[in-house]
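Below: one structure in structure tokens.
Missing here is one protein chain; the remaining ones are kept as they sit in the complex.
After this line comes chain A, so read on.
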Amino acid sequence: MTAHVLLIEDEPNIAEAIRFILMRDGLRVSTHSGGADAIEVVRQARPDLLILDLMLPGMSGIDILSALRADPMTEKLPVLMLTARGQGRDRAAAERAGVDAFMSKPFSNTEMLASVRALVPR
């Protein structure tokens, strides 16, 4: 079965590029751009990996992550968080909230693929 990656990122062009790279690697990718309803979207999509932007409109990535970790259904979901360089304090908070890995923008496509492959069960 094809692994399913859910990408929550509000920058449409970044989202499109990531989607393309992952699809070429044989993954099924769906995208979402809002923060406020992100938790509901994750629960319904039940992805194998969540790629989550740190700064989203409506709700921060850290709040979303905390909510997911508190829910038995999603507590073990692998989460790769996208951050911008220089968000050191936010990274520390994300680590406390239980993130699995980080990817700093601007990332290279090779780095992105490597991180995703490491986190997706195949």
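Basically, a contact is a pair of C-beta atoms (placed from the backbone, for glycine too) under 8 Å apart; a residue touches a chain by one contact, two chains touch by 3 or more; residues count from 1.
The rule is short, and it goes like this: contacts and distances are computed from a predicted model.
Among the names given as "HTH cro/C1-type domain-containing protein", "Aldehyde dehydrogenase family protein", "Sarcosine oxidase subunit delta" or "Transglutaminase-like superfamily protein", UniProt records the absent chain under the name "HTH cro/C1-type domain-containing protein".
Taking the complete complex into account, A:I18 is the one of A:V5, A:I18 or A:V120 that touches the chain left out. Although one chain is not drawn, its touching partners on chain A can still be listed: residues 10-11, 13-14, 16-18, 20-21, 24, 35-36, 55-60, 84-86, 105-109, 112.
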